[in-house]
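Below is the structure I would like to discuss, written out as structure tokens.
Removed from the display is one protein chain of the complex; every other protein chain stays in position.
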Amino acid sequence: MLDVRDLKKSFDGFQAVSGVSFSVPRGSISAIIGPNGAGKTTLFNLITGHLRPDAGSVSFKGREVTGIAPHDLCRLGMGRSFQRTNIFPRLTVLQNIQAAYLCHRGRGWNLMAPVDRLYRDETEALLDSVGLLDKAGEVAGFLSHGNQKQLELGITLALEPEILLLDEPTAGMSAQETRESIRLIERIARERGLTLLFTEHDMEVVFTIALRITVLHQGGVIADGTPEEVRRHPEVRRVYLGERR
Amino acid sequence: MPDPSFVFAQSLSGLTAAMFLFLIASGLSLIFGVLRVLNFAHGTFYMLGAYGAYQFVQWLGATGARFWLAALLAALGVAVLGGIIERFLFQRLYGKEELYQLLFTYALVLVLGDAAKIFWGTQQKSLSRPPGLTGALSLFGATIPYYNLFIILLGPAIALGFWFALQRTRAGRFIRAAALDRETLGALGVNVNALYTGVFVLASFLGGLGGALITPMRAIVPGMDTEVIVEAFVVVVIGGLGSFWGTFLGALIYGQVLSFGILFFPRFSIFSIFALMAAVLIIRPWGLLGKPLK
Partner (left out) sequence: MIQKIPWTLLVFAAAFFVPAAGSRYYTFLANDVVIWALFATSLNLLVGYTGLVSFGHAAYFGIGAYTTGVLMKKMGISFLLAFPAAGVLAGLFALVFGFFCVRLTRIYFAMLTLAFAQIVWAICFKWNEVTGGEQGMPEIPYPNFDWLEKIAAWLPFVGGYRTSDYFYFLSLVLVAVCLWLLRRVVGSPFGRMLTTIRENPERAEFIGVNVRRYELAAFVVAGAFAGLAGGLFGIFNRGVFPDFAYWTKSSEVLIMTLLGGMGTFIGPALGALVLIWLNQQIVSYTQYWPLVLGLILIVLLFVFPGGIAGAVESAARRLRRRSAHA
């Protein structure tokens, strides 16, 4: 479904991503792992159009999408969450999700209709499925970190994506929150038939749910395969020796 | 085709104007580079430097070297004022939105501008040239006042001095570091707040000095603050916000464009300055010598 071919990106002479290639088949749950600075977020930014690659290509559902602007890309069915929680802080939880529906369903250019009642039902249904219905009227900026992450997931889901790119979805969470969050993500992916690609630091999470793992180190791929293959890979063991998790 | 000595004279007058603007704009650029704020009140510091010089001359008399003393005292006074404002007022706005900081500097323009009117009235004031620099030189058929020459030489001298200080001294290195990454600098144990105050004091000193030194050449009037701040903005944009040599270059360009604009296209001279500013922002927003954005 998602094909990345030979992506390269450097910043002021520093090669952040050097020739990365991998594929994410439809319906799969794939993870990209690697030590800090391996280039995971840069890679994500290249795929989602936030950065232009110096070389290489990205294709999604068979279409060439390299360097397409984010706002066009999400219309094609790619959803993304960010490492630092990305929500609309001064809007309410409900308005956050509603905004996504408004734009996705093409009503964004309507200058006259009152906005409050639009997509109310869909928004509440979605809030329910991510477990935030009881907080619908609260201002998003005041939510706990975990709730904000749930909200962010909700916003992404409102766009009816076919693939979800999650950048460190459990960053900053306690063990309990992490478990709940992963359970939620897995359930939603299953319910909606989503393909999942995520980056993670937490190895327990990765090895629990990932079907394919790509390992990044200093901007290049050093291993790519099933969790078993990756666990036994000598290069991966060398790179991760000394890592606590 | 105008007479070459006239062209030469125009060019020199453009250079003189440029050097004053450089003094003022360098302070503006410094504040933007480190504090990331566009200080509307910088023109006001310039004006207060001018009024200050006038006042000190009234108190000290204008004989001998008194003018220079007055100018220095005026610049120092403005520097102290800047420091107080930064330390006790401006610092409280640092976490807040940029718009608030900008509007605060504009509020200073309003308050200090009127304060100047209260102290010194609205009548035009002026100072005569300091002894030793009265009179003029004849060069290539043009008459150049010695004072102008002095300013033309002083500008680059100060530029080099500051460039040297920024590159070679410890304080200068801190300033450059703060412009690049203030958080890391703070984490390294440097008192960033004190650094900010210092930068503001230095910048105010430069602005005040510019104002003090211009008094023998231009009348001191209310409104000189708002007039000069827009010019300083143009200079800083052309050269590159935050770039030291960019400001110098921008001032030179501005000076020449203005003086020749007035000569050849008098109706378009003001327009061309702002058109230049807009063009730079459209084509190359980081200016001639600034760092590219993002």
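A few notes on this one:
The letters A and B name the chains in turn, as written, and every chain counts its residues from 1.
Here is the rule we use: contacts are C-beta pairs under 8 Å (C-beta built on N, C-alpha and C of every residue); 3 or more make two chains touch, one makes a residue touch a chain.
Everything numeric in this text was worked out from a predicted model, so none of it was measured.
The residue touching the chain not shown here, chosen from B:77, B:113, B:145 or B:210, is B:113. Note that of A:30, A:66 or A:98, the residue touching the chain absent from this view is A:98. In the complete complex, the residue from B:139, B:160 or B:278 that touches the missing chain is B:278.
Of the listed residues A:13, A:62 or A:108, the one in contact with the hidden chain in the full complex is A:108. Contact residues of chain B toward the unshown chain are 32, 36, 38, 89, 92-93, 96, 98-100, 102-104, 106-111, 113-115, 117-118, 226, 230, 233-234, 237, 241, 267-268, 270-271, 274-275, 277-278, 281-282, 285, 293. Interface with the hidden chain, as seen from chain A, comprises residues 48, 50, 69-72, 74-75, 79-80, 82, 86-91, 95, 98-100, 102-104, 107-116, 118, 155, 158-159.
We take it that only the chains that are shown with their structure count from here on.
Rounded to whole angstrom, the centroid-to-centroid distance between chain A and chain B, based on C-alpha atoms, equals 49 Å.
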